[in-house]
Every structure is written in C-alpha cells, then in structure tokens.
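The other protein chains are all here in position, but one chain of the complex has been omitted.
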Amino acid sequence: MINMIDRQPILQMSGIYKSFPGVRALKGVDFRLFAGEVHALMGENGAGKSTLIKTLTGVYSVDEGKVLLDGKAIRPQSPQDAQEVGISTVYQEVNLCPNLTVAENIYIGREPRRFGIIQWKEMNKNASALLSERLSLHIDVSLPLQSYSVAIQQLIAIARALSISAKVLILDEPTSSLDRNEVQQLFAIMRKLKNEGLAILFVTHFLDQVYEISDRITILRNGEFVGESLADNLPRIELVSRMIGKELNLLEEMPKSQHEEHAESDDIWVEASNLGRTGAIEPFNLVIRRGEVVGLAGLLGSGRTEIARLFFGADRADQGKLKFAKSSEAIRSPRDAISQGIGFCPENRKIEGIIDDLSVRENIILALQATRGWFRTINRKRQDEIAEQYIGTLNINPPNPEHLVKNLSGGNQQKVILARWLLMQPELLILDEPTRGIDVGAKAEIQKLVMSLSKRGTSVLFISSELEEVLRVSGRIAVLRDRRLVKEIEGQDISPHHVMQAIAGG
Amino acid sequence: MLNRKFIPILVTIGLFAVMLAAGSFRYTGFFSLQVVFNLLIDNAFLLVVAVGMTFVIISGGIDLSVGSMIALTTMISASLIQEHGMPPIVVIPIVLVIGCAFGWAMGAIIHYFKVQPFIVTLAGMFLARGLCYIISLNTITINNSTYTAIAQTKVTLPGGSFISINVIIALIVVLLAIFVAHYTRFGRNVYALGGSEQSALLMGLPVARTKIGVYVVSGFCSSLAGVIYTFYMLSGYGLHAVGVELDAIASVVIGGTLLTGGVGYIAGSFFGVMIYGVIQTIISFQGTLSSWWTKIVIGLLLFVFILLQRVLSARRSTVKS
Partner (left out) sequence: MNRIMKHHLFWPLTMLGALLLFNLFHSPDFFSIKMQGGHLYGNMIDILNFGAPLILVAVGMTLVIATKGIDLSVGSIVAIAGAMSCMTISKGEDQNSLSLVLMAVGLALVLSLVLGLWNGLLVTGAGIQPIIATLILMVAGRGIAQLITDGQIITLSSPKYAYIGTGSLATLPFSIFIVAVVFAAASLLTRKSALGLFIESVGTNPQASRLAGIRSNIVIVAVYMFCGLCAGIAGLLLSSNVSSADGNNAGLWYELDAILAVVIGGTSLNGGRFYLSGTLVGALMIQTLSTTIYSVGIAPEITLVVKAFVVLAVCLIQSESFRKAVIRRWKTRHYPGEKEVTRHA
C-alpha cells in the first residue's frame, strides 16, 4: 500500500475554530487530506462537518486556525476563491443551472471566446472530450442539464470542478439521491480520479458506502476532532460508537429501558405493512401497539425521518399501506393522519413546525382549530386557558401566551409544537428529534413526558440522534441503516451493544 | 427526438403562421408583404420594449416601468427640442442615458436591498409617469425638421413595399439582442441567473452586475422605444404608451419565455409581438369585431401559454424525481 511516512498531505487544516452567535461550531478541529485518497468525513448532526467544509470552501471565514494547501497558507474568501486555488465542491443538491446546456454548465464564466464572442462549437467539443475522457460519460452536451438524471448532473458538476483544475474535490453527500447502479458508476469514477492523484473528501451517511470507497476516515463530534484512522483499521462498531460519542465499555453501563414498569398491551394500534417510498425508505413492516414507545435508532440520513413522514402522511407512500385497528381509511395527507389521532413534531421545526409570525397561543391552538374548521371557534377565554395550562406544564419561557413564537429560543419553540399536539390528545405522537438544541433540564422533562404519555395509553414513535435517549424511553427499538429497517429489538434484548451493532451492520 | 425546450417557441411560430394564413384566406388584400411590414411599422416600439423585457423576465424579474419610461422619453425629447431648442443629435443620447440610469437605479435597489422587482418597478412606473406631468400636463408637438424627416421617410424595398426607419432600428435591436443573449457572457449569465441565482453565485458568476445590468438593458430599450415612439407620434405626452408594459409582458410570454425565468428566446418575443400585431390586423380587417377583442384574445393566449409552460415544467420535475 501507500507509504505514509514520506508523504505530505496536500491539504492540512489545524486548530480550526469557528463560532456563530450562541454556538461554537468548531473547536480546534484538525483535518488532513492526501492526494490520491478518498477521505470520509463522519459525524452526526451538529458535529461540524458542514461548517468545516464551508470554511474550506470560503463560504465561512475561519476564526482561528491554519489551512495549508500544498504547504501554502490559504484563506479563501468565497467559493470562487477556493475554486481558484484548486478546491471544488459538489453538493447533494446539484448547484448548477438546470436550464443551461451541459457544456455551458461546465464552462460558464470561462467560455472559450474569440473577440468576446462565445465559441459554442469549441465549448461543446471541449465538454464532450472532458466528459468522455475523464468520466467515461458519453452524452449530448448541447442539451439542457435538466434533461439528465440527478446522477448524471452530479457527474457534470464533478466535470466542472475538474475543468477548473481541482486538486481537492469535496463531495458533499453526493449519493443521497442516487440508486444503487448510479452509486456504483460514481464510485468507479471516484476510484479513477483518485488513481489520477486527486484528493477526494467524501461526506455521506451511508456506512456501507464509507467502507466501500474510503481509504481514510475522520470523525467529528460536537465540533471537536475525535479521531482519524485508516478505514481498514477502524471496525464499524467503533466508528459508530465514536460518532455517537460513547465508548463501547461506557455504553454497557448506560441505563436500560425503564419500560418494564408498566404492562405491555398486545393491542395493535397501527401496522405498516410493506410501506415504502422510492428514494426515501425501502419497504418496511412496523407495528405500533397502544401505549407503546417505539424508538427509531440509526444514523443521520438512515431513514428515520422518512418513516415518520410516511406515518403522518407528510409524504405519500408509493407502496404498501398503513392499517389501523379501528378504521380502514388510507392516509393521504396530514389531515387524514390527524383525524386518525396522529400528531407529529417534525425534525425541522423552523420550516415545518412553528408559524413564526403567530403568537405562542395561536401556535398552540392551530391544529385543534384546523380540525374544528372556520366557524367552530375556540373562544378567547378558552384559548388563554389552554395556553396558560401548557405554558405551565411544559415550562415555556417567557410565560407569555402573546409572545411571538419566532422570538422564543429553539427549545421553547419545540415545547410550543409539543403543546400543539398534546392538546389534540393524540393516540400516536411522532416525535422527530424533540430534544435537539434543548438544554439538559428540558431534555429530561420531555423524556418524562413521553413516559407519562405512554402510561396514559398514548403510543409514541420516538426519534433521536442520541442513542442514550432512545434506549431510555423506548419499549421497542427499530434500527435503521442506509434507508432500510434492519432490525427490531424488544424488551430485555435492548442493550446499547445490540443496538449499536445493528446500526453498524456489516 | 425533438428538444422539449423548443416546444413553446415552435408553438408561437406555428401560431403566427396559422394566423397569417387564416387572415390571408379570409380577407382579400390581407396577404401582401406590406401587411407584414405594417405589423412591423406599427409595433416597432413594442418590439424594442419586448426585447428589454425578455432579458428581464429570463433573469427571473419583471419590469413594469417600461410604458411610463416611453412616455417620459417622448416628453423629455419633446421638451428639450421644442422648448430648449436642442438638436436631436444631442437629445437622443441624453434620453438614452436617462433610460439606462433609471434602469440602473431600479436594478440596484432590487439587488442590494432585496425588494421585489415587481414593487420597485411599480415605483419606477409611478415616478416616470409623474415626471412627465412635471414637465408638462399637455401634449408637446414636435415640428423639428429632423424628427419629421425621420418620421416620414419610407424605405422602399424591392417589390414596392416599404418600411420605416423605426423598423430598421427595431430589427437591428432584435438582431443585436439575439447576439448578446446567445454569444456573450452577459447573455449567458442572464440565463444562469434565471435558472438558479444560488447556483450562479456558487459558480462564481457576477450576479450583482448581471442583475443590475438586466434592468439597465430594459431601461435602455424602453427609452429607445420612447425615441421610436417619438418618431411615430411626433409628440411628447404623459398619456403616451399607457399599458404598454402589459403588452410587452404578454408578447414575451406568448413568445415562449417562462415567466419564472431561465428559459426564453429573443426571437420568440419577436414572434410574440408579431402575433399581437396580427390579431389587431385581423380584427381591423374583420370590421365587425371590435378592438377590445384584442385584449380578450391576448388574455386567452396568455392563459394557454402559461398553462402550457406549467404542464411542461411539471412533467420535467416528475422526470427528475
């Protein structure tokens, strides 16, 4: 293999600090990248992956720390700057212009010109040559980009990066919207480019892919550098445990599920049979019983949120169905789900949860009012009572029902959305990352709340990136990996080691 | 396989041909080269405005100020020539510069302060109309010899038909615009901007310059249209060209340009204006049909084209996903 000792990394980042108002996103992160290598950057939500990449590509400035490219210090001020020194990025959402031709997308801003006139023939010829020689892609470059699949568009984005003579290529979750064959096509090209001496930084949530393509792995957690290792020397389970932040031996001491306390009912409330959505989650079976807390465990992007959205009708399933014990109606929209007694606290509360411009009170009563229609209004006195009640029980701060929800902290916004659904007295409450960005005290409150809901007979589908939390509250855990439900662990079998092993797979 | 991006413009050209054919079939004296040239003569100013509007709409914006800008240009020209005795050779550059400056100011506000183009150009529309009345509340008739000479010149073509100087100017503008849109970096950047502003920024394109530039082009085109309009009407008046912004937008859309930006052709807008002209001509030939049918038919065509674009783009996004 490659001899490590006499090689200098092409890119070396050391002691990188970056803060945003209220958040320290990077705390002294080190990172190095060698030419001719694929290097995976791993970490869960809030680990600092995307911040690190953005400092590298000039989107953010670095507060402190050094970036050396080929031994020279660089300080890119914009994506263009970064491109000029040889660092190019291809994002998950293809950042090209869909309406322009393939050739233009590769060369726009640098079109071959004579007397200021764009030479289309030359440009098309160059683009064809570039695509076929370096990416083995033989397509008509004079068609608009949007006539090709996302996979091809991504390759074209890579071609653009290469044509600007990239030394470092950053692939930010390129495989998220590709099918298996497309991923293989991409990997083949990555291997080819790597062998040509390109340094590739690869970000993905798919563990299998990491081990398939990467030579080296760097792990970040909470804005800190956790470790760097050759992929061959890092067992999957260790990777997962370091990402999640618990050493294996510590995990064994974590509290077990506290669920044994109350009686398990066999009363099935809803059953997903062969439910799936192409590109989001492969068909799965999952039963939720009355009063049961079902946890979904898995890494970011493993399909947890996608399952939640299918249950709530936020996304339409394209195969399989949900069977309710009490009725045979299908769920086509969130409205249908609500009328079945489902509530949903979404992961992205800013975009999908709160209505910024409305007050705490209005946000709380919104879903209840929506089921009552235009004219069966909740009178103002009742609204105030409701708001006061939930502000009290959930400890919403500031305790002012007329405060605009956009001026609340993230944790309090989360509680407002919780209040909205608790008010509906749902039979199944789906909580997608309910404790993210919330302080420790509030976290414990929410966990306690989940337990008490379950005692009262409400079923809960609980999603969290914090394994500890999922273990603590769930009576049963469904484990997801790479967009598949891979295992269900129940009762006495629930142990950190078990879950972790299922997450890691392989 | 036919490229789907050409469907709207092919529909436009087909529609124009069908209308022309139908007119010739139905009305004697309709089919002559002169009728086609008259379309150009009467709509030369609209053609120029539509060219500017095409750039703006392709970039994802809109410019409501063009009609008022025409009026303001006729007013300033008339005032400078008649009341201040300035020669046309000085006046015309002045009004063109004013048009560009006006467009630049609107573009700068749109880009730097992120106010919707609709509202900024609305303010521009009010302002330009209002300024007309500050100059004068009444019509100022122009009797400058250069202007009347240009207005009356008929350029005879082989075959006996003729066009006006205005038509020549308009056609030059169209050809120049096609060149700019397809063979210069500015033109391609406009398309990129309309396709995705975020991407354009990440690809390192000069977004600010392009966005503001588009409104400068539109300002220039509308003031040039104003100059043409002055030749055509030989007067300056605050009520000139009322509603031309709508005619221009309609022509551009009928010409196959996507109102959401990113897709469109100058040549399409040319045929859009021609369709507009043919409708008017048919209605005048018919005699029993009244002029308001033009508006209804244009509205109908707008509806059909917007729906067509909607269907095409909907199909595109299902193909993608």
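By letter and in written order, the chains are A and B; residue numbering begins at 1 in each of them.
To be clear about the criterion, contacts are C-beta pairs under 8 Å (C-beta built on N, C-alpha and C of every residue); 3 or more make two chains touch, one makes a residue touch a chain.
Predicted, not measured: the structure shown is a model, and the values here were computed from it.
For the chain missing from the display, the contacting residue among B:119, B:157 or B:172 is B:119, taking the whole complex into account.
Considering the whole complex, the residue from A:9, A:43, A:58 or A:86 that touches the absent chain is A:58.
Among B:109, B:163 or B:267, the one in contact with the hidden chain is B:109. Taking the whole complex into account, subunit B touches the unshown chain at residues 62, 109, 112-116, 118-120, 122-127, 129-134, 137, 198, 201, 238, 246, 249-250, 259-260, 290-300, 302-303, 306-307, 310, 314. In the full complex, the hidden chain is touched by subunit A at residues 54, 58-61, 77-79, 312, 314, 333-335, 338, 344, 346, 351-358, 362, 366-367, 369-375, 377, 420.
Operating definition for what follows: only the chains that are shown with their structure count from here on.
Centre to centre, using the average C-alpha position, subunit A and subunit B are separated by 47 Å. Contacts from subunit A toward subunit B in the complex involve residues 78-80, 83, 95-100, 104, 108-109, 111, 113, 116-118, 120, 143-144, 146-147, 149-150, 160, 279. Those residues of subunit B lying in contact with subunit A across their complex are 3-5, 182-185, 188-189, 191-192, 194-196, 198-205, 262-263, 316, 320-321.
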